[in-house]
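Missing here is one protein chain; the remaining ones are kept as they sit in the complex.
Moving on to subunit A:
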Amino acid sequence: MASKLQKRKSSSGQKTSKRGKNRPTLTVGEEEEPTNMESLGHPEIYPVVLTTKTQEIFNCRIDEDITDEQPYKLIKKEDILADFQNRAAVSDFYPVKKVIQEYPGDEILLVYDKDFKYGLNFYLVGTEEGKENYLNAPEIPEEQEEYKEHIPEEICIYKAPISKPWVSLGSEKEIEEESVKESTKKITYMISRKRHQFGAPIKFSDQNASSVKDAYIECTAYPDKNFTLRQLEKDIGMQVVPEVKDISTQTRWTYPKNAITQYHPREFSEEEKETLGQAKSLTDFLNNVSISVEIALQQNEIMNTFIDDWKCLAEEEGTFGDKTDTHLKEYQSFTDLHNLTEKMITCVSWHPVIYGLIAVSVAVRLSFEDRVHFSGKLLLQPSLILFWSFSDPIHPQLMLESPDDIFCFKFCPSDPNIIAGGCINGQIVMWDITAHADRIENIKTGGSRSKKVTLKPMFLLEPDSNKEAMYIRHCAVSSIENGHKHVITDIHWLPDTFEINRMGTVFENRSGICCQLVTCSADCTICFWDIRPQKALTPQPTEKKKDESIEIPFDVPSTFLHLDLAWKPLSKIRLSKGETSLDHCPTKISLSEDHLQYKAQDKMLAQSKAAKVGDMNPYQNLEGGLANHLKPREDFCTKFFVGTEEGEVIYTDWKMERDSETGRLMTKKPVSLYTVHDGAVHTVQRSPFYKDIILTIGGWNVAIWKEGVMTGPLLQTSCAPKRYTSGHWSLTRPGVFYIGREDGYIDIWDLLEKTHEPALSQNICITMITCIKPWTFSAKQQFIAVADYYGTLHILEIPWTLSHPSANEVLSMNYYFEREVKHLEYVDQRKKIREQEKKEMQLEMEKKKAGIHLKRRPS
């Protein structure tokens, strides 16, 4: 071995090799067997990977120490061992550590595997022999080429093999690995059997497998979910095939039939008709038959035999409730608990469209002197119109503010969101609640807000966040100087079918909305107002307005801005009593077409009316209506009834005429005037059924008039024990009207039943009744709102008998009125006759006297 080493050293010579060997302690328990290239036939070659660092350490850098010419390096075993110590497992030689440790020699050959023949970039030759082979090998290829050529020439000298001692090259290790050894000792069993049992004949018998327990073991099949497969894809071929059906039937073949169709009725021609008409048989026939026919015809003339008497006797079917119940039933009552001052209700009006909504105007219960006295206190409290709803008896839904107490107000018929009211100081106040319309429309549906209405004491009453009643400011007020000077006692909207100009001439109303008002006041005037902006005749008012430039609060709609404080009446009618200074003081007026406004208008109707004009709310665009050139209506009745404070009923004309002398516009003289009542007339109302029947109530009695009959009232009741303070026609029964008394009773008159006294008298409250307003919601529900002097509004339900007319009531009432008219005429005639008779009687008396005188003077 040593000699070989020396040989190599001398042959190579230049190399310096480092060898280091060490036995590093293994941290990991395993020693890896270095891989060798046995598979490739070189068991001594161990491929290694040398990093650059390792190359530097061992001076085997590629292309520097190791070149193509000398791609190997001899490394000292000691160096490698030292490297093991230094770098332990990090060392690149670690995988081949075992080989290096066992390496017999001192220098190990490390070859650069440029072509990666053995897989890695370097390989180690693990045996001396291998090393030698390699080192000598470079000579071999050169020699081999020659050798190959020389092979056939060289003679092989046979050398008998000399037995050498066994040199272990590591192969016994492999053999040991590969050989199969028994891991455990074999166990031997000896089984023996008795000898006589061998070869014995075998007996086989049948046995049921299930009868004997454990005779068999089965592997039952069970569905194992692990192995269930779901087919996710399927490959199917399809073909569309036309479906063909074969049907056959057997028809019954009967026989051929002739069928005919006729398009025109068969008729005789004219000649045929003639001839037939002439035939004698026809005459005879007619003679025979006409007798019976005539009898039949005449029978029909005499009497209708098919009338069901029972049916006609009975009145309407389907009564709701007890028919004998004639009393008004209390439904609900409303009182304003928030305000502390004593108030009375001055006017009541149902909302024309919304169910269950009623508006009430309240005024303070003070006389004139008291008002002046407490004026400071009164200024602090707002005067209100309250909107009550059936769903909430404690909180009013809306509160309309006005500058002073309102004594009368009306909803505009064409737009229920516009309200006009007359104040105690003579101003007209306008409100526009279009902005709050949803609030009041949805009262019924929003019942979930406060289902339980608890009555809390006053000091605990807090405005509920939802229920905060809205105070709505008024939109416009009329001008103080030009308007009324005293309390406005009555206010009406003129119907939207006509309009009036300054002269009182009637024109047709093209705008389709109610745009004019008429008011009467205690200053003895009746004024007509127009809510549309007037063309300024004088520039003064506009200038004044500019000077004032009042800032309008943002929540007030600007519908009537043009009217605010500058609103002048269109025309004024003064009811003068001739030459004297005392004038008539009108309390109520009744125009000819008012009765249209008594029924609860269908929402659809009202909407369609408004929609006719345009998409916009017509009240927002009032100026548009002025430009229309209007056609005057000739045959319009411009007369109306007025009730006065003195108890007179005046029938007068609103058309102005020009006074021939002075050239001024003058009101015409009233057509007729009657003093029938002993107190102020508080109700002048046309019947909802007859256009010309008017009811007037005042003082202690009631009078019914017919328009056109100048001789007097049709009916004048006798004086009642208590004063009548309010009244109203019934809306559904033509002969019924309701009167409120000063002691809180309601008298219900039924003219078809009794005309000398009320049919029914019922107590409602303890104090004077100030206003009565019935209203129909449906065929089943009719209410009457009764307002009293103490500020409570009672809603009563009208029973069936009072709300449903009998079959011919309208006709009967008509007959009644006609009879009364005839009666008046008769009375008139009789008066004349009586006068004549009286005259005759007087003449006779005088004659007699003269006769006696004559007789006494015998000549």
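Everything that follows uses one rule, which is that a residue touches a chain if its C-beta (ideal position, glycine included) is under 8 Å from a C-beta of that chain, and two chains touch if they have at least 3 such contacts; residues count from 1.
Here is the rule we use: contacts and distances are computed from a predicted model.
The listed options are "Roadblock/LAMTOR2 domain-containing protein", "Large ribosomal subunit protein mL40", "BHLH domain-containing protein" or "Transmembrane channel-like protein", and the UniProt record of the chain not shown names that protein "Roadblock/LAMTOR2 domain-containing protein". Of the listed residues A:Ala215, A:Ala807 or A:Ile852, the one in contact with the hidden chain in the full complex is A:Ala807. Annotation: of A:Asn86, A:Asn136, A:Asn300 or A:Gln842, A:Asn300 touches the absent chain (contact as defined above).
Touch with the chain omitted from the figure is made, among A:Val49, A:Ala279 or A:Ala435, by A:Ala279. Contact residues of subunit A toward the unshown chain are 265-268, 273, 276-283, 285-290, 292-294, 296-298, 300-304, 306-307, 309, 312-313, 752, 806-808, 812, 815-816.
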